[in-house]
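Please find one structure pasted underneath; my questions will follow.
One protein chain omitted, others in place.
We call the chains A, B, C and D, going by the order they appear; numbering starts again at 1 in every chain.
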Amino acid sequence: MSARKFVYAVCVLLCVLLCAVTSSVAQQLPAPPPSAAPSENGEWTMPAKNYANTRFSDLAEINVDTVGALKVAWTFSTGVNRGQESSPLVVGTTMYVLAPYPQTLYALDLTQPGAPTRWQYEPKPDASAQGVACCDVVNRGPTFSAGKIFFTTLDAQTVAVDAETGAELWKVKLGDIAKGETMTMAPLVVRDKVYVGISGGEYGVRGWLQALDVDSGKTIWKAYSTGPDAEVLIGDDFKPYYATEKGKDLGVSTWPPNGWEQGGGTVWGWLSYDPDLNLIYYGTGNPGPWNPNQRPGDNKWTAGIFARDADTGAARWFYQIAPHDLHDWDAINELVLLDLDWHGEQRKVLVQPGRTGLVYVIDRVTGEVLSAEPFHVLTAITGVDLSTGQLQLVPEKMPVENRVIRDICPTAPGAKDWNPSAFSPVTGLLYIPHNNLCMDWESVTTSYIAGTPFVGAEVRMFAGPGGHRGEFSAWDIIAGKERWTINERFPLWSAAMATAGGLVFYGTMDGWFKAVNAESGAVLWQFKVDSGIIGQPTTFLGPDGKQYIAVLAGVGGWAGAIVSNDLDPRDATAAKGFVNAMQDLKGATTKGGTLYVFGLP
Amino acid sequence: MRALRAAIIAVVPLLLAGCDRHQSVILPAGPEAVTLANLFWSFLAVLMLIWVLVLLVLAVGLMRSRPIGDDPLALQPVAEQRYGRIVSALALATGVIVVGLSLVSYDAQARLFSPGDAGLTLKIVGHQWWWEIQYEDADPSRTFTTANELHLPVGVPITLKLTSSDVIHSFWVPSLMGKMDAITGRENQVQFTIEEPGTYRGQCAEFCGAQHAHMAIVVRAETPEDFSDWRTAQTAPAASPDTDGEKAGLEVFLSNPCVSCHAIRGTPAGGRTGPDLTHLASRSMLGAGTLPLTRGALAAWITDPQGTKPGVHMPLVMLRPADLHPLLDYLESLE
Amino acid sequence: MKRIAIVMVLALGISACEREDRETRPDPAVSGMEPKVTLSSIIPGGGSPPPPSGLAGQYEGNAYHVSQGKKYYTWFNCNGCHANGGGDSGPPLMDDTWIYGGDLEEIVSTIYEGRPNGMPSFRGKLTDEQIWQIAAFVRSLGNNVPSDAASGRNDDLNPHPPEGQLESQPPIDGGTAPPSGQMPQ
Amino acid sequence: MPDIEGQLDTGLAPDELRARLALTWGTAGGIWGALTTVDHKIVGRRYIVTAFIFLGLGGLAAMAMRLQLSRPEANLISPDLYDQLFTMHGTTMMFLFAVPVMEAFAVYLVPLMVGTRNIAFPRLNAFSYWVYLFGGVMIWVAFALNIGADTGWFAYVPLSGPEFSPGKRVDFWAQMITFTEVSALAIAVEVIVTVFKQRAPGMSLDRIPLFVWAQLVTSFAVLLAMPAVMTGSTMLILDRLLGMHFFNPAEGGDALLWQHLFWFFGHPEVYIIFLPATGMVSEIIMVFSRRPAFGYLYLVLSIIAVGFLSFGLWVHHMFATGLPQLGSALFTASSALIAVPNGIQIFCWVATLWDGRPRFATPMLFAIGFIVTFVFGGLSGVMLASVPINTQVHDTYFVVAHFHYVLIGGSVFPLLGATYYWFPKFSGRLLSERLGQWHFALAFIGFNLTFFPMHLLGLGGMPRRVYTYPANSGWGDINLLVSGGALLFFVSFMLFGWNVIAALRREPDAPDNPWDAPGLEWAAASPPRPHNFDRIPLVASRHPLWSDRGGLLTVSGLSVDTREVLVTSLAEARPDLRETSPRSTIWPLISAIATTALFIGTIFTQWAVVWFAVPMTAVLIAWFWPKQAVDDT
Partner (left out) sequence: MSEPGPAADMSALPKYAFGSRMTTWWGSILLIVMESAALAYACGSYLYLALLNPDWPLSAPPPDLLWGNLMTVLMFASLVPATMAKKYAQREDKRKVQILLVVLCTMGTIACVIRGFEFGALNVRWDTNAYGSVVWFILVVHTTHIVADLIDTFFVTALFLTGHTSGKRFSAVEDDAVFVYFVLAAWLPVYGLIYWFPRVWSP
């Protein structure tokens, strides 16, 4: 206890000093709003670390100088050889690890050597749910709040478990797998509400976000992503910045009749919360089906970013990243909340490295797009017209039915999919793990048959220019360009994590866990784990007062389905075309499901 | 000759009998079709005149008396020269006539196919063996999909965008406009205007497989007001079932293979491989013009589509006998 | 000469006749028939599994049925989960691994009843004939149907060489996939 | 050069000359002789008979279709069978009857008409027949086995592509195209070389009979047009069997590429059928008007012009495919323009008739029937050339009517006339005039009753290739009339068949020149002896048998105990060489069998190319390898 406090104090001191130093050098580094990124306490209670989604830890024991000595402290098998996209949480002396389907939640006792299981909780989701999980049976992490662990299950339930005992507190069913409704996202808890959204954008699921009561699981409000204003919770407070978002019942009128009923716009990514504005920010998924010709119109409110009142759910503003989305460009990626000096003016912004290949800097008060600069090779779009907010499309790359449109970059999983980036206030840089892929795409008419995929596209992906398929980039938000980039053989499907030790951590699909110098991009340390990494690294202070790094290894997800699902690489369209770009993954890694915890000796 | 004349005399009454409003090139119902018919008649007049003249000359030549001579090679140079001049003159005349006809044809072609005011645009997708019709609009909520029966306003320029989902089809409503192919991977356009309200029949005119014969299209030309009402009604979702029978019918529909191919907007049925049935009961025909839409025909069609239209992609569904009437009740309620 | 040729070709061709039949009405044997399937090769107390239905040849050997199955495979969104045989959320169908058995009857049964780990049951959503046809097409994905019954390429994006030209992968029953590192590269 | 091959004909008595030449050129008896023969007359006769058998089969298919169509909503024939029937009808008539029969006449007649002893490359000629026979048998056997092609004789992709035509039906069709193309191309080469190099001395270019001119131009058209459809059908089969993407619009291919390739062949094809017919008409009208055809030069130039122009018309089959409008308009003009040379031919024939002294024998009746119907069909063709009119009548029964007027009126009538005309030469027997006149009358009436009402059906909106039509369409009565006409037309052919059979059962009694015709073929015996001419004639005029009433001049100095043909110079036909002509051999048949095995094998596995390449090469080497000290070729 005292030792831990001591180390913690040292860290804070170091951090303050560091901040002082850096701020004296460069006055105006962006920083998350303090209210959304509270000071470090050595725990990691939610997958994104904080409401601002920075995935930054002030811990600095493991730093540029010491990282070379990093060793495996202990490991733990999740018992499931499927894609491990989850994040290990640490609260007090307990680590919480959530496996993919069947989603056993393990509580590991950090005070004991080797961290034995304190308890485990099995939600026993319906096995059939595996059939409607679009992209492996993953889950993106549990969330801790006020003595409870919340998580979602593949069969569309949300569970609250007592963090101490593992007793189930409540469990509510929010969706019907027979319609393709599943849940994979990590919930967000703000005060007395748990926010959860639905997955299934590839099954014609009508997306929504719900606020549940933390104590009972009862729905407090539910905001759909399509349909009439009343159901989208659009009211008088709704003040979007751009004219194209203004109008009555756009969630109906920008669709062909009844199209919105199977219109997608699922909410399966990351939520941010600004306590000062009391707004929840999140992105909505792709409209259904992928084939855009089956849904003329802008298809509100899919593939865009919502700001909602955290208490009532009332929409405050919306910005549609991809009106009439052509290429499965969900807008669900993480929204990093930052306050920064934008050309001499202090702005509250959110930053999203989007699937479109652009890093969006959006005023989070008004919804105005301040900049959208490319971090990926672009052939299908040229950028965003900042005066209208409209995505600028290249007409030759627009899908036509029954014709293959070639060399569309970025691809359906986007320049960057769900796997979140990290922001370091120390360097002021955003660390983006992303893809370098292009694709061929053919739109085909598809039927809506409840419980079966509603896609209507034949896709095959391949490496982008340069031949490598992944990149890890440090992004200068203000300048709107890359500071440095590491090329990776495979697409990056793991999250990034930054620490005050001047390090950024990420994992690769061929199983390397890497620590990189946050300033220069030099790889300082790397370790080969048993399977490809697609999880979210976290860091924490152990009960022994030492800093540890934790990450789940176990390849899978959309990108890794070729291994986790044993797909056949001869079919270029397998896993919606991702397999074509991943044919050699089977030779580079095997299935796995292991938690790795690293520490200094 | 004589036989031919007899043939013509024999068939003219038949021709007149055949001239109901089924689908006829020579009964135009819009300016484009009139242009086409006029062009046809003018070509016919010129060409038939030529034919008759040639036959007259031939007949006279065969019947005229001529001097007897034994040596086939004994030709008269003067006559030969005269024939030469006549043949040359006729060749020249032929050239002039065909060039003239080509110019007349080009004039009509330029008028018929020059892109004009887009007016109402529809996308028509040919399927084996039915037509998918997508009404387009700048306002996506005014777009909708229907099948085989085209409602169009009179006096408004119509633009059809034609494509195919499988093989090549050809959209042809003779009373309105010439045919245009619907080709996979391409989009063709055809424009026309209708002047008279009425019903015009058309048919696929490119061989497209086993049921090419049963791929008709019905055009219902209406006043703009009627059309507007119809369109508004079509954008609405399907009528929800009222009676117990209809409700049971919806249940039958959803729990049988019907739901995998057909869409009924407002219900979970969202199949696009068969025609959209949201407003089925507002149509007049079944199976792309194969049967009239009556309860009996509907029952026959559902119980044995392969008997009426062998090879059609609608499968033989083994309905429980008790399910048929509720299903019919429901389908008939889809006004 | 010609007569001899005709007789010879006739003799050769008789067996091929069925391959080209385009029977649009289902075989009465198929309607309502639930195939009896044994998934295990162990039968306690001896004895043998029930004989196969005998319909395999009728469906797998007929180009029209296989082609119809290919059409339905897309129409009914099979490709949503199994892609063009390579698999997606569902397992691949081109390889030799068959969790629930790779015989025609077993595949029919899988489609008809569904399977607990996510395969939906298409009972009542497809006609029995369609299920047999789809199953025949699925068999062709592993090149397990006669090569002259297998379909050619479609007028679509090219996912892989036509089924008839893929490596033949006779089914191996069993739920465990080989270690992925050993899969064909 | 020392003369090593023995006896020359110089100075031999006529009887001995004839006997020795017959021995040298003769075909052995029995099956072996039949299988090994390279005599152009035997091969040509087989060709003609086979083609007429295919005509009968195609006609039966047509009758079956007419039966189904005679009433609305009839259920006699399933759509699947109907599709196979009309495909077999079109395919048979175009590929197995019309083109081969015209070439068959060339194979038989051209060497006789130019005064030589055998066609050039006679072994190739034998080979071409076998390939044609096997191709035709293959597709009909396939049809009998329910593997008949069902996508129309034009086989438009994507319908005929791998996705929409499962099974082997279209594969057989596409390979059949290859078969017939191989045989047609071989004959084209033979005919051209025969006409260019083997004409009798003195037969300069301006003395070539009009029929030979027509066949020459036709052969060039075959040479340039057939490779287009062969390219197309190869692409089709590669798409179907190897998964290639020529016609896959999704992967950069195009459905219209097929149509371009097909019609780039398909339109010249019509003229490949029609031009020889004009040659026949010219001969018949000349002989039965008893004067030279008027305007030899006009006619020759017209034939050449038609041959050229026929390559510029293909797009008028594609006016409804949405091609650019201006381009289409140009094809309107070019399509209409072909009326000029065709018109000139008509005018010349009418002038010949006008000035001549017509004898209304059966061939002449058919020639007159030809003018009446062909002009009608040609004029409706001018309508079809107009883009706007075409968009209305394209793919309707109007077009069916039009091309049957052109093809039956324009080609089959002349062909029937030519059969009556040359039958004594082929068989040594004259056909019955009385039956012939009945045949003509029934055929003419039946034909017009069948096809004239189809114009009205087309205008009434009836599309082609439908297996049935609704009862309320109003097309029922006309269709019944059409079916009745078809029956009449069919009966006329049965009459013709009876006429032929009856004639063949009589003793040969025809004189060498029963019609007092001027051509060299009438200088040969009826039927011609194996060596055609005892002595090669020396030609001094365009109408040798008219101008040299006293008997033809001949040349001597050719070998009598080896097969030798006289090769002359291209333009003036000055004697140049005495080339040897090949003897009978079995290798063409074996090659044809190997080729057939390869073509059919590829339908089932692409490795057939590899398997059969080696035996094919071996067979070809065996074919060409010299068997004796004195070389054959």
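Note that in this section a contact is a pair of C-beta atoms (placed from the backbone, for glycine too) under 8 Å apart; a residue touches a chain by one contact, two chains touch by 3 or more.
This one's a predicted model, so the numbers in the text were calculated from it and none came from an experiment.
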{"item": "Shown chains that the omitted chain touches within the full complex", "value": "A, C, D"}
{"item": "Identified contact with the non-displayed chain, of D:L353, D:L431 or D:A523", "value": "D:A523"}
{"item": "Chain not shown: contacting residue from D:L205, D:L242, D:I304 or D:L480", "value": "D:L242"}
{"item": "Selected from D:A74, D:L257, D:L435 or D:A608 as touching the chain missing from the view", "value": "D:L257"}
{"item": "Contact footprint on chain A, counting only the chain that is left out", "value": "396, 404, 406-407, 440"}
{"item": "Touching residues (missing chain, whole complex) on chain C", "value": "153, 158, 161-162"}
{"item": "Residue ranges of chain D at the interface with the undisplayed chain", "value": "1, 3, 8, 10, 14, 120-121, 185, 188-189, 192-193, 196-198, 201, 223-224, 226-228, 230-232, 234-235, 238-239, 242-246, 248, 251-254, 257, 260-261, 264, 512-513, 523, 534-536, 538, 545, 550-558, 566-567, 569-570, 575-580, 617, 620-621, 624, 626, 630-631, 633"}
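Definition applied: only the chains that are shown with their structure count from here on.
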{"item": "Approximate Å spacing (C-alpha centroids) for the pair chain A, chain B", "value": "53"}
{"item": "Whole-Å gap separating chain A and chain C, where each centre is the average of the chain's CA atoms", "value": "40"}
{"item": "CA centroid of chain A to CA centroid of chain D, Å", "value": "73"}
{"item": "Residues of chain C engaged with two or more neighbouring chains", "value": "22, 75-76, 125, 155-158"}
{"item": "Overlap residues in chain A, where contacts from two or more other chains coincide", "value": "402-404, 442, 446-447, 449, 454"}
{"item": "In the complex, chain C residues that touch chain B", "value": "22, 24-26, 31-32, 71, 75-76, 124-130, 155"}
{"item": "Touching residues (chain side chain A, partner chain B) in the complex", "value": "179, 204, 252-259, 262, 294-298, 401-403, 445-450, 454"}
{"item": "List of chain B residues in touch with chain C within their complex", "value": "184-185, 210, 255-257, 259-261, 273, 306, 310-313, 315-318"}
